[in-house]
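Removed from the display is one protein chain of the complex; every other protein chain stays in position.
Here is chain A:
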Amino acid sequence: MARLPLIAHRSPESVVAWRDGQPISAARYLADVQGAAAAMPGRGHVLNVCSDRYRFAVGLGAAMLRGQITLMPPDHTPETVRQLRGFAADLYCLADKAGGDINLPQFDFPLNEAAPAGPLRVPEIDAQQGCAIVFTSGSTGRPEPHAKRWGALVRNVVGEAARLDLLAHQDRVVVATVPPQHMYGFESSVLVAMQSGAAFDAGRPFYPADICATLARIDAPRVLVITPFHLRTLLAEVALLPQLEMIVCATAPLSPQLAREAELRSGAPLLEIYGCTETGQLATRRSTRTSEWEPLPDVRIEARDGQAWASGGHVERATPLSDIIETTAGGRFVLHGRSADVVNLAGKRSSLAYLSHQLNSIEGVEDGVFYLPDDVPDDGVARLAAFVVAPGLTRAALLGELRRRIDSVFLPRPLVLVDALPRAATGKLPRPALAELAAAQVRRRGQLA
């Protein structure tokens, strides 16, 4: 049975990661993985919430050595954690600072003082072994699990590494603004470096000035992994970008203007990645050259009966996609927006059905619905509205309940209390009727202001 190495680095001194401007060697990483694996509790599932990307990668490697599966939910709200406990009763939380209010047995990230010694012995992991389970919010209120086996993940990120030119340039360091616990950050910072022989930076810079400072501390060629929204604020605030080898952008399509601006200002090519939680990365494009997406090796993207499907390559089972696609020549494709029920805000995906289900699960809510306005700003973040029939509940109480159940990015703005929803005779809520409710709300605001 095929076994695949944990990292592609071949010498003890190869750099796996950078932290605070200092390189961390492959020997150090493997010693830390062994140390953490020895100290971890004997449980089957781990929620790795380490905010330091290096510690996340140590926890991930250690979990695999112990045969433990890393769970990656879309958020850490109390309701989601409760659902995860139901999914895996032996779940515990690996944290590098107080795990906060996460209601799970806590295991603090172990400090490892042991000095690495001897030749580099890279552990090999069975390609069939489960590595992670990534969750999407299903439409019924229960998170849907998507199992990621080690072999498929490796195949995926090696394909990606070739597109990012990392296999030929192992001296490059990936700096990412996205968390390692999100599928994009997981693959495009941690795994892509581990499996290409390149390195990732342990930080997760937030403000534009932090991004520049993190890049400036690294004494090696740099790749920036970012989202459209973050890229827009970076370009708006910072006049002079540090020199980059490449910018990688994903989670939402980038406007052509911003792609051009980013390449002009950085002098680096910008590569967009298309993918989703279910399948991982699927395709890339050089956005300033073409609107067509080029699938990763052996991946097929097809439209059948109005539904887009991904299959082949690292995609183990044909998987429906929530985007509307049109195939073009040579297996390439263009995107035409998302299917009606899906919302993707700042890289977090949910569905209107799921969010409305959560809203209607609140005691005292008689009827309620989430609504996504049409006018989405370029490279910005649209906000949802919600209309709720809940006599006896205040907006503050409703928002407090929603905060326990859904990621804050999906909290409605505005949340409008109404006497009744404009349901048709069939019980359905026609979108035009909701649009009219939203427009009425905007008019009311205009009068108040």
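Keep this in mind: a residue touches a chain if its C-beta (ideal position, glycine included) is under 8 Å from a C-beta of that chain, and two chains touch if they have at least 3 such contacts; residues count from 1.
Everything that follows uses one rule, which is that contacts and distances are computed from a predicted model.
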Chain left out of the displayed complex - its UniProt protein name, from "Cytochrome c-type biogenesis protein", "Stage II sporulation E family protein", "Acyl carrier protein" or "Transport permease protein": "Acyl carrier protein"
Among A:Pro143, A:Gly159 or A:Pro208, residue touching the chain not depicted: A:Pro208
Selected from A:Gly44, A:Pro221, A:Pro297 or A:Pro414 as touching the chain missing from the view: A:Pro414
Residues belonging to chain A that touch the chain removed from view: 51, 179, 203-210, 213, 229-230, 233, 236-237, 345-346, 381, 399-400, 403, 408-409, 411, 413-414, 445
